[in-house]
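Only one protein chain is missing from this complex, and each of the others stays in its spot.
And now, chain A:
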Amino acid sequence: MGGTQKKKFERGSATNYITRNRARKKLQLSLPDFRRLCILKGIYPHEPKHKKKVNKGSTAPRTFYLLKDIRFLLHEPIVAKFREYKIFVRKLRKAYGKTEWSAVERLKENKPTYKLDHIIKERYPSFIDALRDIDDALCMCFLFSTFARTGKCHVQTIQLCRRLTVEWMNYVIASRSLRKVFVSIKGMYYQAEVMGQLITWLVPYQFSHDHPTDVDYRVMATFTELYTTLLGFVNFRLYHSLNLVYPPKLDIKAESELKGENEDEYAMDSESYPEKLAALSASLARVVSTAEEDDAQLDAFPTEEEDLEKVEAREKEQMQLETQKKIFEGLKFFLNREVPRESLAFVIRSFGGEVSWDRSVCIGSTYEATDETITHQIVDRPNVDKSYINRYYIQPQWVYDCVNAKVLLPVEDYFVGVTLPPHLSPFVEEKDGDYVPPEKLKIMALQRGEKPAQEQEDDDDDEEEENDDDDDDEEDEEENEDDEDEAEEKNLKEMEKQKSQGKSLQVKVTPGKMKMENPVRLEQEEKAEEKRLAIMMMKKKEKYLYDKIMFGKKRKIREANKLAAKRKAFDDTEKAKKKKTKN
């Protein structure tokens, strides 16, 4: 017994944390400066597990930082710069107050600045680290580049953001790395695959800003400050990985093409080059001018047999990707003035299409609307005054849907004045058993290379509906039976039903085939048998678990069916309405 009495809050978690105010005082910074420093250095507040212990018995809500983090901040050279800046502001204010204009000039000339390069290097030791964190940077830069230059933030920041985003888009075009686009009510989501990393970013619509009041612009500007530096260095590296000239330059060929006669009407000389880059219509100059990129072949490693399937699957995927990258190749687009030019030009160019627009819309148009070789004109108004026979007039959604479907969709659904099919989110990944909207099913069928039964459906709607019914029934049946060879039976049943309803079958005479699939089928049957036996031999507990899993799957399917039925009901009502309006 005995010894000194332990004092409270002198060990344990109370000493590991520090409140924001104490941290601020320790660093001798004002609150905005402290906040800026934390953002730049990537030091975030923590929620302690036992707040009362950390807060010395009080339960007041406070912001806590880890003490070690704050100690680390003490070494940052930028802290000194912040203090310098504070002094600079004080001196400047004084000079203004005394109306000493020469002093003001001198002070402004020697305004203290700081660089964030060392912080970037510190926070992202390798390039991949930086690339993983680029989503935020892209969102922020795209957002700031759309701001009006009205003093909500520095004009220079806006200009820098614009430059960096244009560089990024040009890179994505040059590397053909765009994968998905989603046009939402909030903005446009893009996803690109850069060096194996999936990068998603959100681009606001142009001119859509009402500045919200409950957003702290200072915080956002600080994040942007960091992210512009990050994005700049990442761009540099990416350009060099493709052998592109870094401050991007237009191809010489493209540059001569773009020489318009009324250039100076559009932009000042100093601005016309960046504007042309921002138009995204021309390709970029390379350090070593090479012919088209040689197709990188996957290295074939000698693999074991079990991996063979995986390798094959990967190869197949690769093939699909290659075709996806070229879906717009050979197509010539013309954008009407009412469609979002930048977004469409970006998407079309990153899949190999050619694109142009009216000369008065933007700088950098390459051909006129009268060009006979144009294959698609993108229109977003109810009717077109002058139309050419040899081109399709389609709505902008077609472009986005094609990109997401990875195939060229039939243009009929997207003609001018046609009610568009819904624009589905490409970011939703359905697991088996989930409800899949019929439009997606159609697209999936197209991807598999099946011909759409479009005309047939148009001929008689009733039949289609019945077919849908059949589908539903079949799905119900699926629940009940686990047989592997249900596909054939299905076909048979369908045929029978159609016969019974007295409808003409699509009769086709095909030459007879030898039954070649016997060994495969036998194997399948064997497998099914084995499975059944295995189920029979299960222990009670395992059986219980197995049943539960199967029940869960079935329930999922049932729910999906319910949703499908709901959808059908909705479609029916829509159709009925349409018919009424037609009549």
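Basically, a contact is a pair of C-beta atoms (placed from the backbone, for glycine too) under 8 Å apart; a residue touches a chain by one contact, two chains touch by 3 or more; residues count from 1.
Just so it is clear, contacts and distances are computed from a predicted model.
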| item | value |
| --- | --- |
| The complex's invisible chain, by UniProt name, from "Ribosome biogenesis protein NOP53", "BRISC and BRCA1-A complex member 2", "Prolactin" or "Small ribosomal subunit protein uS7m" | "Ribosome biogenesis protein NOP53" |
| Full-complex contact with the absent chain, from A:R93, A:H118 or A:R555 | A:H118 |
| Among A:C139, A:L178 or A:C402, residue touching the chain not depicted | A:C139 |
| Residue touching the undisplayed chain, where the options are A:G2, A:G151, A:P212 or A:P511 | A:P212 |
| Touch criterion as defined above, residue of A:F9, A:Y96, A:F236 or A:Y544 at the omitted chain | A:F236 |
| Where the missing chain touches chain A, by residue | 35, 39, 42-47, 61-63, 68-69, 72, 75, 77, 109, 111-118, 120-123, 126-127, 129-130, 133, 135-136, 139-140, 143, 154, 156-157, 159-160, 162-163, 182-187, 189, 200-202, 204-205, 208-216, 219-220, 223, 225, 228-229, 232-233, 235-237, 240, 246-247, 338-340, 380-381, 395-397, 420, 422-425, 427-428, 435, 437, 439, 563, 566-567, 570 |
